[in-house]
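Notes to accompany the following structure.
What follows is an incomplete set of chains from the complex, kept in their original frame.
To keep things simple, chains are lettered A and B as they appear, and every chain counts its residues starting from 1.
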Amino acid sequence: MAIRVTVWNENLHEQENKIVASVYPDGIHGAIVTALNGDAGISASAATLQEPEHGLTEEKLAETDVLFWWGHKAHGDVSDQVVERVCNAVWSGMGMVFLHSAHFAKPFKRLMGGPCNLTWREAGERERLWVTSRNHPITAGLPTHFELENEEMYGEPFGVPEPLETVFLSWFSGGEAFRSGLTYKRGAGNIFYFRPGHETYPTYHDQNVQRVLLNAAKWAYNPAPRLSDPNVAPNVPVTEALEPIEERGPRLHQDGEEGYR
Amino acid sequence: MAIRVTVWNENLHEQENKIVASVYPDGIHGAIVTALNGDAGISASAATLQEPEHGLTEEKLAETDVLFWWGHKAHGDVSDQVVERVCNAVWSGMGMVFLHSAHFAKPFKRLMGGPCNLTWREAGERERLWVTSRNHPITAGLPTHFELENEEMYGEPFGVPEPLETVFLSWFSGGEAFRSGLTYKRGAGNIFYFRPGHETYPTYHDQNVQRVLLNAAKWAYNPAPRLSDPNVAPNVPVTEALEPIEERGPRLHQDGEEGYR
């Protein structure tokens, strides 16, 4: 069965800016959905900020194996309820891929636990990405490096936790270097951050970038059944202890009580 | 100069429960403050939920090198504003030590980005902690293992991200094992989670536990000046690029503009 990917986009620049609209006539989400659907193993569709509940209802998330996220100018417009829902889906096992300016998206900041900040410059300079982790699934089919002739620069320090693995580094013409591909796990969910993708450049039409997105979808996908409640903290009564023990000492909790939260 | 530690406690069980009050007549915070002040290199004081702004004003945090956190039944009563303030202090370089049931404290969940859940049993069973990272600063002066005759059990899976280092494992009489000492870094701040410390048992009077707390305060302390704004994401104009580049391609942002958040 194909991996079900939902590509979420705030979908504003495409509506408000002629340049972005001309680069992405179907929206950034449209370009990514088309690219992903070019692989028989993936079934991708889109969701946008403008839809009810931003297109991310409980039902939609339950049918999403991997969620891609692109946002920039409207991070603050994403409802906290949807953010909580998305985080719970990740903790339950949904994969997630954060793109470019989503470094400041609410769910990314929430899942990272850090400030997620960086330096930046919009000058259409050259970016060159280098593979740092040999034969990592996310680099399948890629050369050792590839270039994007025009990109926004992001510079270090990048305010994220140490990743499980650093998969790409970027070199920029203006003199900066950046950790551009980082993997994480939160709860049962796999997370990948991928740097490129400024809205005024045709980054998501680039074949190497599309290859990364395809690989990332497959890497982030976890075939295990989604956890029904990723936040459960069950009490294990003395009578059900795996080794015979007797209750000792004073107690705070009563039998059958829920723990505090 | 001594490391300035603030020990935060919700301070409720000590007021409401006779057993806890008898074990910790000066409160859990009082016991920890006393233990830490036994070391000439540390200057510890307390803050509690009941104080204005929970005792954690901007001024107090600015004068705190390392913040300890104990909470259990009133996680929800901690104001979101204080949580945000605490996280910003950590990202700026303040060290932080989370104790026992603080696994569900708001700032811990916020800094971890995961569900932070676990299984539990309050039966006064034996816990034995094993050092897993040889000569780690947090284990200085400890034997290879030590016991707490009565403790609450916490069981895996513990819903936290992979740590930088696993420092302790716990063994429980009832049959569980747990990762009991975990290190993290978020922004510029060092974080340590330490499992033991159920309020009905005299855990914080134990000498080995006190040794861990002392070591953790010293480990988490970062002598570097606190960052003035841990969330800053500065634009680097083309004219200030470190390598000479010319602006190319279309732009979204105007000169001098702040980036989106």
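We take it that contacts are C-beta pairs under 8 Å (C-beta built on N, C-alpha and C of every residue); 3 or more make two chains touch, one makes a residue touch a chain.
Since the model is a prediction, treat every value here as computed from it, not as a measurement.
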item: Number of identical chains forming the whole complex, with 2 shown; value: 4
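Just so we're on the same page, only the chains that are shown with their structure count from here on.
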item: Inter-chain centre distance, chain A versus chain B - centres from mean C-alpha coordinates, in Å; value: 27
item: Residues on chain B engaged by chain A in the complex (per definition of touch); value: 13, 17, 19-20, 72-76, 91, 101, 104, 110-115, 117-125, 150, 153, 155, 159, 161-162, 164, 173-176, 184-187, 198-201, 230-238, 241-243, 245-253, 259-261
